[in-house]
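Some notes on the structure that comes next.
One protein chain is absent from this view; the other protein chains keep their places.
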Amino acid sequence: MITEKLQNLGRSTIDNLAGFGRSGVMLFGALVGKPNFRKGWPLLVKQLYVIGVLSLLIILVSGLFIGMVLALQGYTVLVKFGAEGMLGPLVALSLLRELGPVVTALLFAGRAGSALTAEIGLMKATEQLSGMEMMAVDPLRRIIAPRFWAGVISMPLLAMVFTAVGILGGHLIGVNWLGVDGGSYWSTMQANVDLYQDVVNGLIKSVVFAVIVIWIALHKGFDAVPTSEGISRATTQTVVTASLTVLGFDFILTALMFGG
Amino acid sequence: MTTRKIEILVGAFIVLAVAAFLMLALKVANAGISGSGQSYVLYAKFENIGGLKVRSPIKVGGVVVGRVASIDLDTVYYTPVVKMEINEQYSNFPETSSVAILTSGLLGEQYLGLQPGFIDETVQILADGDSIQDTRSAIVLEELIGQFLFNRGN
Partner (left out) sequence: MSDIMVDIQHLSFSRGKNLIYDDMSMQVRRGKVTAIMGPSGIGKTTLLKLIGGQLKPSQGHILFDGQDIPALSRADLYQARKKMSMLFQSGALFTEMSVFDNVAFPIREHTRLSESLINIIVLMKLESVGLRGARDLMPAELSGGMARRAALARAIALDPELIMYDEPFAGQDPISMGVIVRLIKELNNALGLTSIVVSHDVTEVMSIADYVYLVAEKKVIGHGTPEQLRQDKSALVQQFLLGEADGAVPFHYKAAAYEDELMEPRR
């Protein structure tokens, strides 16, 4: 019994390690080598559209609502201490440091990550990747690389849009509805938010999350068992693994950036 | 969907994101006074800095003129030395100026209040790297209460 359990544990560890290795090889194959801008540029633009522009709506709406909720919740607490003037920094700092990068990454994993996994898994199942390889076109360079870069470029941009919209949403609720002074909303924010400490660190976070989410999504698709069941499992795994990894890395990055 | 239309939408997306970044940098973080723009450095020694932090503002009559760049301990006398970065625009403080650690409001954050001194022929203007001699330390609440009780006892 116990030896069997141990065997299973060992096997799954080795399997995971091998999967990790394959994903590394995949990314290496996709990114190393001299890029071809004449062919690569239109592909990148297309993927920026699919991955970035099409995710914009969900980002805008969620950003607005999260900003509004933050203002509403923050106000009810702050007003007890007569500190509702600090609503601006509360909203801005939570969005810049945490919610912007993290929620964008989670939404991105659900919206774009799962779609990528399914698309690539399906291309594999219908032998499109194999066919491309036989036409002497490297699918890693043609399919994986533009999607990777598009994701890494899109997500920090989306996170900034999310944060900006969230702060505006906070303004909408805090100033226009709850009656916090508009001037103090912005001025206390300006006094407490630092460009490098908060804005740039938030951006760094979201770049790291972008690499994580997009790498997992592409690898799960590329490594999917080419059956309908395999693809559906890979899609689920993308969302679950990417979300958990993002949260784990968020803790590490937060500890490194703001903990010390 | 034509390629042209996709290009336009992607372009709009990037413009929107850049606008968001500019808003975050300028309107939210107010990057005007930090990093960017020329500044010069002054030093001040204090007995006690209380809750002063790196990047705390330096104000003259309530106007922010610079920020605290670093806080170190003098290894000879073991007193805190505060390095201040002051905007180049305000470069005419005489050496008779004084600096105090003040608190904004009852529970607010601490900041450096710079008080310009008098000027006559013998007084020099503070230059990059000079120190301000006349400093007043932070008020520590426990000390204040202790003093008050001590005085009452008399």
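Order of writing sets the labels: A and B. Residues in every chain begin at 1.
In this text, a contact is a pair of C-beta atoms (placed from the backbone, for glycine too) under 8 Å apart; a residue touches a chain by one contact, two chains touch by 3 or more.
It should be emphasised that the depicted structure is a prediction, and the values quoted were computed from it without experimental measurement.
K.L.:
Could you run through the displayed chains and say which ones the absent chain touches?
P.N.:
Spelled out, the missing chain touches these shown chains: A.
K.L.:
Going by the contact rule already stated, which one of A:Gln128, A:Ser232 or A:Thr245 would touch the omitted chain in the full complex?
P.N.:
Going through A:Gln128, A:Ser232 or A:Thr245 one by one, A:Gln128 is the residue touching the chain not shown.
K.L.:
What does the interface between chain A and the hidden chain look like in terms of residue numbers?
P.N.:
Within chain A, the residues touching the omitted chain are 39, 122-123, 126-128, 130-131, 133-138, 142.
In this text, only the chains that are shown with their structure count from here on.
K.L.:
Quick check: in the complex, which residue numbers of chain B touch chain A?
P.N.:
So the residues of chain B in touch with chain A come to 3, 6-7, 9-10, 12-14, 16-17, 19-21, 23-25, 27-31, 34-35, 55, 57.
K.L.:
Write out the stretch or stretches of chain A touching chain B in their complex.
P.N.:
42, 45-46, 48-49, 52-53, 56, 92, 96, 154, 157-158, 160-161, 163-165, 167, 186, 189-191, 193-199
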